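Not every chain of the complex is shown here; the ones you see sit where they belong.
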Amino acid sequence: MKRIEVTTKSRDQMIDVSNAVQNAVSQLGVTFGNVTVFTPHTTCAITINENVDPGVRKDFLSHLDRAVLWSSAAYQHRGGNAAAHIKSSLVGTSVSIIVDAGQIKLGVWQAIYLCEFDGPRTREIWIG
Amino acid sequence: MKRIEVTTKSRDQMIDVSNAVQNAVSQLGVTFGNVTVFTPHTTCAITINENVDPGVRKDFLSHLDRAVLWSSAAYQHRGGNAAAHIKSSLVGTSVSIIVDAGQIKLGVWQAIYLCEFDGPRTREIWIG
């Protein structure tokens, strides 16, 4: 298992970690099969989406923010980040990636993103 | 592959299955790599979230219940549990977990949860 660290700069942010994941897979020596890209936190997530237009990331974060209000009298969790916990389980804390001949296999337009929902923070991603 | 059984007690519930998953991984003899934690049903799901404050689980189930109404004249499915099928695909029927030196790797605050959306029932979880 390899660990990556990512530092986020705002409450909601998507950071491309594709190159860091490829480096981790190379260091692990995985040549064929699949790897899990996993974040050990409960207020962020991992997803895959388009790697070109930053508007795609803005639209996704904005959608989540409209669907899961940051403040609500209905929230039971007292940490102030109830919405971030909800978003984390909606998006998911991991993705699975196929590895072929040592290379992670992504579509031409795809990148792997850490989704920050309660930043800024330093986050870990585990690959294994 | 190993099977776990979980009995749920209400329509919507999240049950911590982390210890049972660890036991299954130990029995399988997996020491390195990753495992899939999978539920073979279509009205429940598997997720990872915080293992301390029960408010986090209540907030997640409440969010899903507001976002996906239990009753709607628009539903085509006649089983009475259309909402549970929708929630199942929104959350997902599996998670992938890294295994290192025989241990499932979770963050300090993380647990693996079976999410029941159409209980009470007895549910299976498969690990492999």
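Residue numbering begins at 1 within each chain, and the chains themselves are lettered A and B in the order written.
Just so we're on the same page, a residue touches a chain if its C-beta (ideal position, glycine included) is under 8 Å from a C-beta of that chain, and two chains touch if they have at least 3 such contacts.
The structure displayed is predicted, hence computed values, not measured ones.
The total count of identical chains across the complete complex in this file is 3, with 2 shown in place.
Please note the rule applied: only the chains that are shown with their structure count from here on.
Between the CA-based centres of subunit A and subunit B the separation comes to 20 Å, rounded to the whole angstrom.
Against subunit B, in their complex, subunit A makes its touches with residues 1, 34-36, 38-42, 67-68, 74-79, 82, 85-86, 88-90, 92-94, 96, 124, 126-128.
Residues 32-34, 47-50, 53-56, 58-60, 62-63, 67, 90-92, 95-100, 105-110 of subunit B are the ones touching subunit A in the complex.
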